[in-house]
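Input: a single structure, listed below in structure tokens.
Complex shown without one protein chain; remaining protein chains in place.
Chain naming follows the written order as A, B and C, and within any one chain the residues start at number 1.
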Amino acid sequence: MDKILPDLATAVAGIEDGMTVMIGGFGGSGAPIELIHALIDRFRATGHPKELTVVNNNAGNGHVGLAALIEQGMVAKLICSFPRSADPVVFTEMYLAGKIALELVPQGTLAERIRAGGAGIPAFYTPSSYGTDLAKGKEVEEFDGRPYVRERWLKADYALVKAHLGDRLGNLTYRMAARNFNPLMCMAARTAIVQVSRIVEPGGIDPEAVVTPGIFVQGVVEVANPAQEETLNRAKAVYPEVAQ
Amino acid sequence: MDKILPDLATAVAGIEDGMTVMIGGFGGSGAPIELIHALIDRFRATGHPKELTVVNNNAGNGHVGLAALIEQGMVAKLICSFPRSADPVVFTEMYLAGKIALELVPQGTLAERIRAGGAGIPAFYTPSSYGTDLAKGKEVEEFDGRPYVRERWLKADYALVKAHLGDRLGNLTYRMAARNFNPLMCMAARTAIVQVSRIVEPGGIDPEAVVTPGIFVQGVVEVANPAQEETLNRAKAVYPEVAQ
Amino acid sequence: MNERLTPTQMAWRAAQDITDGAYVNLGIGLPEMVAKFQPPGREAIFHTENGILGFGEAPPPGQEDWDLINAGKKAVTLKPGTAFFHHADSFAMVRGGHLDVAILGAYQVAETGDLANWSTGPKGVPAVGGAMDLVHGARRVAVITDHVTKDGKPKLLKQCTLPLTGVGCVTRVYTSLAVLDIDGGHFILREKVPALSFDELQTMTGARLHTDGVVADLNAPEV
Partner (left out) sequence: MNERLTPTQMAWRAAQDITDGAYVNLGIGLPEMVAKFQPPGREAIFHTENGILGFGEAPPPGQEDWDLINAGKKAVTLKPGTAFFHHADSFAMVRGGHLDVAILGAYQVAETGDLANWSTGPKGVPAVGGAMDLVHGARRVAVITDHVTKDGKPKLLKQCTLPLTGVGCVTRVYTSLAVLDIDGGHFILREKVPALSFDELQTMTGARLHTDGVVADLNAPEV
């Protein structure tokens, strides 16, 4: 069994128009910048994929990564909890112009919906959002005298994920708070594509320290020294570069 | 903050008659034998606690650990998935004599109900047990054309848990498949008491490899070289020893 | 030429259908033996409910580590790439559709795909374990079973008479006499031992046998 992919272009080749794509990360930490940029490269070369539904905690920052994906017009709908950032201009302008749809989900509900998608739980109840605009149209039920809102699972065709170490079986570790939504998205996607900073041999990750067991992963591509969104934004980077 | 307890007797001192107690382990692996035996010691000295509801995957094996707890008559009800073992005579006889109640739960549903208890999810839907006797009386609903059974969370007053390393903040690691239900039970109990093979200083566990973060743990007691149920049973051990 | 397959041969036969790279859960008892017969060149990855993925075979007697066991409480070993996880993650793998195959034992299987394998009735102590989760989670649920009970009664039926484990979940059955698919509410006979005619097999089966193209000979090597 060998899940290692030769390059970023191959890694994102299966994503088609209209698909739902989960993209890991919380702000810039854990954001798979190189995978996202490879998807942009493909779109600029072929016109596809477009009309994507993207699931991410945020809505991008600056003009790289998720913000760049949105700026290209590839994203029809965003499912997220917090579409604000230090430099949210790309999403904000497209949203206010009605060019991108937004489904706003409380952050804990977003995480739990994704886990539920991966765990075969089609619906669950949470106290979060009860009595608020975000619970409108959702079923409410009392348990032990407290009201709860029913939420549905969230699944995806693809997940684009950033991890730290990975082996050919798909076992993964993450780096500090870059873990965030990444392990959940591996679970909830039909095809989870992971960029890792380093590929190791099976056994190179302590079996006790595996965070994502390989069963949740379909493809692994090595990106040594991955870019940090925060660093790119401090350097006012734009993707693709204007010269292109 | 120091969650370290001086001894096993102190560790189990707060468990009262009628409480629900989750006990970790899958068969013997991960079973907190010394904590269970300390609870038996207390019962034999004071007559308490009794009328316990115990949550465990199994129903004990031989005459040590959970089987011994049941044999003492301390357990009024058992919630478990698989009350069979190599030597299930203790539970079997008491169950067939009507001296202990049994709530049988599919193993995955048991795990998910415990996690839900720890995660603030009062109810969820699962395909497991649909159309079977174990779904009787439970709500059924279709999602995306498939029927699912609604299940409730499971919480406990106490959890008795076996881990490998622990620090004074309650951070834990486990040893191989002895992990099983233990991390979930820490989450779902109001008071999680953990026996660890070794106490380390904070920082002695790699922050990436912490399996149970300390927030889920209320007490830690060191039991170096803990007994293995399987080894005790192969030696035909009985607790307490007959001489007592 | 086999008159009937031994349990070991049934496990061998089931193993031939496991593809390279498949994630597989094997039930306690007879199904566990399937792992021994992985065809050369194929690497299946085995999952056990109690929180191990990618474990290896049993250790030599005396070298067991009782923290490293499978769902049947038998000792297993580590392999490069093994991963440990807790029970909720383990059943997320099961229920979430991440397993390719689950192979279980059976008391009875119905032509509807219903399975009964956890309770022989109201007497005794009931025990279900992970079976009710496995039958709804794995992409393919197969069963290994003798074709008939010890006293000669059919185990493949129109309807199960014992308490169900799952409804409409089994898609392939490996018996001591035949290999059958379940599709559209029918048993489709794929292979049978050459010693028995179709009609003879039908008399030992409690539901109508259908065919769809060739019925191949079921032969297994001495294993």
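Basically, a residue touches a chain if its C-beta (ideal position, glycine included) is under 8 Å from a C-beta of that chain, and two chains touch if they have at least 3 such contacts.
Please read these numbers as outputs of a predicted model, since none were measured by experiment.
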Visible chains that the absent chain touches, using the contact criterion stated earlier: A, B
Omitted-chain contact residue, chosen from A:88, A:170 or A:213: A:88
Listed residues A:20, A:53, A:129 or A:195, member touching the removed chain: A:129
Which of A:68, A:123, A:165 or A:184 contacts the chain that the document leaves out: A:184
Chain B residues touching the omitted chain (full complex): 1, 115, 117-121, 167, 169, 171, 187, 201-203, 207-208, 210, 213-216
Positions on chain A contacted by the hidden chain, ascending: 26-30, 57, 59, 81-86, 88, 91-92, 95-96, 102, 104-112, 114-115, 126-134, 174-184, 211, 228-231
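One rule holds for everything that comes next: only the chains that are shown with their structure count from here on.
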Approximate Å spacing (C-alpha centroids) for the pair chain B, chain C: 30
Rounded Å distance, chain A centre to chain C centre (Cα mean): 37
Where chain A touches two or more other chains, by residue: 119-121, 207-208
Contacts with two or more other chains, residues of chain C listed in rising order: 84-85, 88, 91, 94-95, 136-137
